[in-house]
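Structure first, commentary second.
The complex appears here minus one protein chain, its other protein chains still in place.
Order of writing sets the chain letters: A and B. Residues in each chain are counted from 1.
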Amino acid sequence: MTAIHLENLGKTFSSFTALRNMNLEIADGEFVALLGPSGCGKSTTMNMIAGMIDPSEGAIRFGDRDMRGVPMSRRGVGFVFQNYAIFTHMTVYENLAYGLRATGVAKAERDRRVRDMAEFLHLTPLLKKPAAGLSVNILQRLAIGRSAIMEPAIFLLDEPLSNVDAAFRAVMRTELKHLQREFRQTMVYVTHDQLEAMTMADRIAVMDHGKLLQVGTPIDVYNNPSSVFVAGFLGSPGMNLVKGKGVESDGIKRVDLGEAGVSAPLPAHLSDSVPEGASVFYGFRPEHCELTDGEGLRLPVTFVERIGARTIVHMGSDGSAVKCVFDNRVPVRTGEVVSLAIDPSNVRLFNAETGAAIGGAN
Amino acid sequence: MASIAFRNVTKRFGDTIAVDNVSFEIADNEFFCLFGPPLSGKTTILKLILGLERPDEGEVLIDGKPVNHVSPARRNVAMVFQNLALFPHMTAEENVRFPLVERKMSSDEIAPRVADVVEKLHIGHILHKSPAQLSGGERQRVAIARALVRDPVAYLMDDPISALDARLREETRVELKRIQHELGRTLVYVTHDQEEAMSVADRIAVLENGVIRQVGAPSDIYDNPNSAYVAGMLGAPAMNLIDLDPDRPSALGGALPLEGITVPAGATKIGIRPEDLTVGYDGGGAGKAVEVYEVEPLGGVTIVTLQSEDTTLRAMVRGQPQIRPSSEVSLSVANGQACFFNGQGEALSA
Partner (left out) sequence: MTADILEAKVEPIEHEDTRDSRRLGFSLTLPAQLLVLFIAVFPILMQIYISLTDWSPLDGISWWQAHRLWNGFANYTDLAADDRFWSALWRTVLVMAICVPAEFLLGLGLAILFVDNFPGRRFLYSVLLVPMMVVPAVAGYMFFMLFQSGGPVNDILSFFYGAPVTIAWLSDPDLAFFAVIASDIWQWTPLMFLILLAGMVGVPEDQLRAATLLGASWTTRFRTIVLPRMKTIIIIALAIRVIENFKVFDNFYIMTGGGPGVATETISIYIYKVTQQELIWGYVAAVALVILISLSVVSAFAIKRMSQSREAG
């Protein structure tokens, strides 16, 4: 059981800065997801934790042990590769036994642990099979088992679900989370899929362009994104961000959203932080819209997507494009103009220039 | 402009029956989606329409005329490939012009036709760029423009956006639907992604092992699946299929009370969509308590996985409810929000 401390971590590849100034504490037994688009530095961070590459700056500590100069074979981390890196010239059994054998665990003990792990992962009938012909779904479990059998204190997973099919991914998401909650390893999970990060992690670290943007519990990051990037990256669809200007009349602050009209009065914690005339992004989650007969944002419906449990209604265009999620039976048609009510307590504002969130959390 | 019809079409490859006595009609201008797992025959049907395969039995008709013996080139059906297959060394415009140049048409003839598709697909501003400089969605449009420039009667797409990442896929499918709507051309679309199928299609054909199990509008199929198979194919998470208790009005060994719910005669299973399964987590509830296996917050909704004996259920709860793993909850379902199936997996109407 080990905590991971990343202190001012940075990595530069010749002229390209992959990661700068990363500070993150991962508690013992915590499941942290590093989330971001490709090239955001998440894999670089993970590879440095594993010892595959050396940091250009800063330090990595496991507990109170500095990891500088500790080779990857001595770090005691389990690593599941995106392509699984299964030894295809060996059988399932040999793959599972590999680490125990390499570290000189006695044969009887080795055999027992391999069989236990195989039983646990439902691989027992496949033990004698060559790993080369197995399906992706099985390879994925084998990759996890091969690392888990070493009982590492730290488990690193690099997009382990990106190659498996959708149905299996949903099952594995639940399973991985359940396993981690049972065994309480410190787990770092790299993904570009916000859904995986949201559903599995204790905390999410959102990254972009080599920078750590926000860390927090999934719900916290989802509800109170620190920037427009985080707001748009989390959620499916992401947060609606409508460009507008702060306006004031009769002492009440609102946001003028151009074609869509003027927003409802801003709640107290936001109204103080928006000077009149300031350019802002008016942000709200797609599920926080309600159709109303009364006052609201007036937007033309451009497209209605009925996808089973949800209906995504696309409205407006360009700067004021909005997507709202309703139940599957919502009575709207393409072409009509609807009136949207948005509960002011669900509204988030962002500085239009810097993209940073305005005002405190609600 | 063309309708496409299959009449009792069967196609075998050796001992495997890839398409098994399939009949359907695709209307003119329709966005028709073939949806099913790998190997269910989707791609073979596309090849039969294109003329790359010939049916062993039955007839393929385009615009009411049998085309079994018409070569692919004369069917005038265009195909947009999964990888788009744009020529990387040509600009977008050269790509679009290519099919016409290849047919040795004169520049005078080519220019107006290219101008026409370019306008329809709104790609005028990117014509000078090479495919490498285009975004995924733009590339998609150029590929469609190239397919349309020779004025095909219908065009086919085989899983065209599966290679894109989740976010881009959600945007591109809306774009595709809009393009098809504006162009008004028959489009046959193959996908294995249920959400994509429901999002884009006017009608969906759900396939299993070379057989069409159900054809209909997406919301019709979603609300009224004709079998447990179809019910399980649409929706994510999939519909919960639960054994009915034999001698009392409940399911799941008493954990799901069904008092006041009309259960048709002969039903052995009840099917409930995750969004229709109500989870009571503040005490009370009529049925036996069920243990929460895992809770997955998605922000707008929360997926709750439940475990009762050997059955795993998934419920979709709106918002961000405070449900904890290993806690106990009660289950209920409202009348009219469940499907029922008999022992053969056929849907029964209540």
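Just so we're on the same page, contacts are C-beta pairs under 8 Å (C-beta built on N, C-alpha and C of every residue); 3 or more make two chains touch, one makes a residue touch a chain.
If you're wondering where the values come from, they're calculated on a predicted model, not measured in any experiment.
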* Specify the residue from the set B:A18, B:C33, B:A231 or B:M316 that touches the hidden chain. => B:A18
* Looking beyond the chains shown, say which of A:L34, A:A50, A:L213 or A:L241 touches the absent one. => A:A50
* **Residue in contact with the excluded chain [from A:R65, A:H122 or A:H269]** => A:H122
* Which of these, A:T2, A:S43 or A:S147, touches the one chain of the complex that we don't see? -> A:S147
* To do: For subunit A, enumerate the residues touching the unshown chain of the complex.
  => 50, 52, 71-73, 75, 77-79, 81, 83, 85, 87-90, 98-99, 102-103, 121-122, 130-135, 137-138, 141, 146-147, 150, 167-168, 171-172, 174-175, 178
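Basically, only the chains that are shown with their structure count from here on.
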* Asked: CA centre of subunit A versus CA centre of subunit B: separation in Å?
  -> 27
* Asked: If you look only at subunit A, which of its residues touch subunit B in the complex?
  -> 166-167, 170, 173-174, 177-178, 181, 192-193, 195, 198-200, 218-219, 222-223, 234-238, 285-287, 303, 305-309, 312, 314, 325, 327-328
* Asked: What part of subunit B is in contact with subunit A in the complex they form?
  -> 165-167, 170, 174, 177-178, 193-195, 198-199, 218-219, 222, 234-238, 273-275, 293-294, 296-301, 303, 305, 316, 318-320, 325
